[in-house]
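One chain of protein is taken out of this complex; the other chains stay put.
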Amino acid sequence: MFKFIVRRLLAMIPVILAVTFVVFTIMYFTPGDPTNTILGNEWTEDASAKLKTELGLDQSFLVQFFNYTKNLIQGDFGMSYITRAPVSEQLLARFPNTLKVVAGAMLFCVGLGVPIGVFSGVKPYSLFSNFTMVVGLLGVSLPIFWLGLLLILLFSVQLGWLPSSGIDGFASLILPSVALGANYMANIMRTTRSSMLEVIRQDYIRTAKAKGVNARNVVLNHALQNAMMPTVTVIGMNIGALLGGVVLTETVFSIPGTGRLLVEAINKRDTPTVLGCLVIMAVCVAVSNLVVDIVYAYMDPRIKAQYGGGKG
Amino acid sequence: MDEAVKKYTTRKEFFKQYKKKSRLQETWNRFLRNKMAVIGLFIFIFIVLVAITAPIIANYDTEAIKINVPNRLKAPSTEHIFGTDEMGRDIMARIVHGARISLVVGFASVALALFIGGALGAIAGYYGGKIDDVIMRCMDVFLCLPDVLLALAIVAAFGTNLVNMTIAIGLSFTPKFSRVVRSAVMTVRGIEYVEAARAIGSTNTHIITNHVLINCFGPIVVQVTLYVASAILTISALSFIGLGIQAPIPEWGNMLASGRAYMRDHAYIVMAPGLAIFVTILSLNLLGDGLRDALDPRLK
Partner (left out) sequence: MESKKMNEQENTLEIRNLVIHYISDEEVVKAVNGVDIIIKAGKTLGLVGETGAGKTTTALSILNLVPEPQGKILSGEILLEGRSVLTMSELELEEIRGDKVAMIFQDPMTSLNPVHTVGAQIAESIEIHRKVSKEEALKQAKEMLELVGIPGERSNEYPYQFSGGMKQRVVIAIALTCSPDLLIADEPTTALDVTIQAQVLKLINELRRKYHMSMLMITHDLGIVAEVCDEVSIAYAGRIVEHGTLEDIFDNLRHPYTKGLFDALPDIEIRRSELKPIKGLMPDPTNLPSGCPFHPRCDYVMEVCSQSLPENKWLSETHCVQCHLYKDTNESRL
């Protein structure tokens, strides 16, 4: 099992490297001269040339990339063109907020989506099941940012129950998490439901019933673990989408996180910060994919055994 | 002997035609039985019609763009069905014209993704082996970046105009599309009649175009529908955060963004644009789901 994790960690590195390369390449071709942004009113030919040398912008593409990566490994994300402060500072301050929102959304998705999916999968022709299917369909189509605005209108403006912005305290996390998670909760709900339906039809469920296992345990002990496997995959695939959506959520709820930092940096043409945000997000996605792979391997004895977890 | 061969060829053709038509018929019938899918289809056709006839419904310059301050922030009435926005413009007019942009960008970007991603995926799936590996590795790298972020990066680099947006969104869908096409191709590749076609000496290109692509048609159509929904969502999302279509061009996303400041006292200002996005995406999702169920009822 350990070998499996190590192997996957190592496989992650070239992927992250490649992503960094892609992002770096895209940003490299940004038209315009960054020295304009940095020097602003103090721009002169000389100052510009000096700055370019200082920042290494006069070197070839590959050299620049190499330097960037080298620094990246050591945790140095470069200097922001705007604030002249290390990008890593900003990231460190903002990233935890993003994580909070994403974690909240995850909790909402899985905590609500899975049980509802299981229930409606076990009783597929009931009113509850039909209701969840409708809700699921609607949920998948709701744009995050609109949902966010609607939630603010209802819970903040009309009812005054929950705050509409900022990130202090538990209450302020509720609306953003729901807005961000709604799409994916609907997705997870539908996937769990259909994989549950699929599993319940299997022969081994019939064997369990024929043994006299009671209905509740048939679902919990026999069906659930088998049904969860496609769900876990979907949860994994959705994490990337969550990180994309968090940008929108932070904008709607004015949360000082990495997403908003990214948008601001793009507007101000602050390339190092843009790069930094994108790289961090890509790393997140890669790490979460790894975690999902590990969980999946743990759940399926065939895969677990392949990597030295079981006998044989 | 030649007579026999000729007869067989024409008979084969006859049956091939028959089989294809009846399968299409069957699929279409199944689709029609799915009420939700048909509703989705109708709603979407309605939206397309609205977009096409937009200039007839509301004049672009006078109603959608022109600032008319005395008229601002009026609640919905018979004169202005959805009310007016913060610049005094009729919201309905803006929505109707916004539909054009969303649909055009939606379709164009997916077409781009289909073209590039489809070609890559088909090649990877058909030839397999090293070519498959290389192409898929490249695509995997892109999968690590969520769509929105990749589009953002491209927009950040190259600026926000209609063409760039389309390219950005199209490129961000390409990896996913290549995967879909690749797996469809690989499934079909294994089927016996491809072997048979090879046995009678068809060239690879011939096989790809005549046999493989025709059978991939189904899953690809489903994905196209769902991705158009996604593309429309992405363009409005990008416009919402200010990195998409810029004001004063009416786009549902940027309408939400500019209306946001006034929504506390004028809630209607964020209703219509959001509803427009929601209904469009919903209809496409219904359509895509319906197509998927019609094409392979077992998957239900």
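Order as written gives the chain letters A and B; numbering starts at 1 within each chain.
What we mean here is this: a contact is a pair of C-beta atoms (placed from the backbone, for glycine too) under 8 Å apart; a residue touches a chain by one contact, two chains touch by 3 or more.
Model, not experiment: these values are computed from the prediction.
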item	value
Neighbouring displayed chains - absent chain, whole complex	A
Identified contact with the non-displayed chain, of A:3, A:84 or A:302	A:302
Selected from A:39, A:137, A:162 or A:213 as touching the chain missing from the view	A:213
Contact set of subunit A toward the excluded chain (per top definition)	125, 202-204, 206-215, 221-222, 225-226, 299-302, 305, 310-312
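Going forward, only the chains that are shown with their structure count from here on.
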item	value
Centroid spacing, where centroids are CA-atom means, of subunit A and subunit B in whole angstrom	24
Residues of subunit B that touch subunit A when the two form their complex	36, 140-149, 152-159, 229, 233, 236-237, 240-243, 253, 256, 260, 263-264, 267, 270, 273-274, 277-278, 281-282, 285-286, 289
Touching residues on subunit A, where the partner in the complex is subunit B	15-16, 18-19, 22-23, 26-27, 29-31, 137-138, 140-146, 149-150, 152-153, 157, 240-241, 243-245, 247-248, 251-252, 262-263, 266-267, 274, 278, 281-282, 285-286, 289
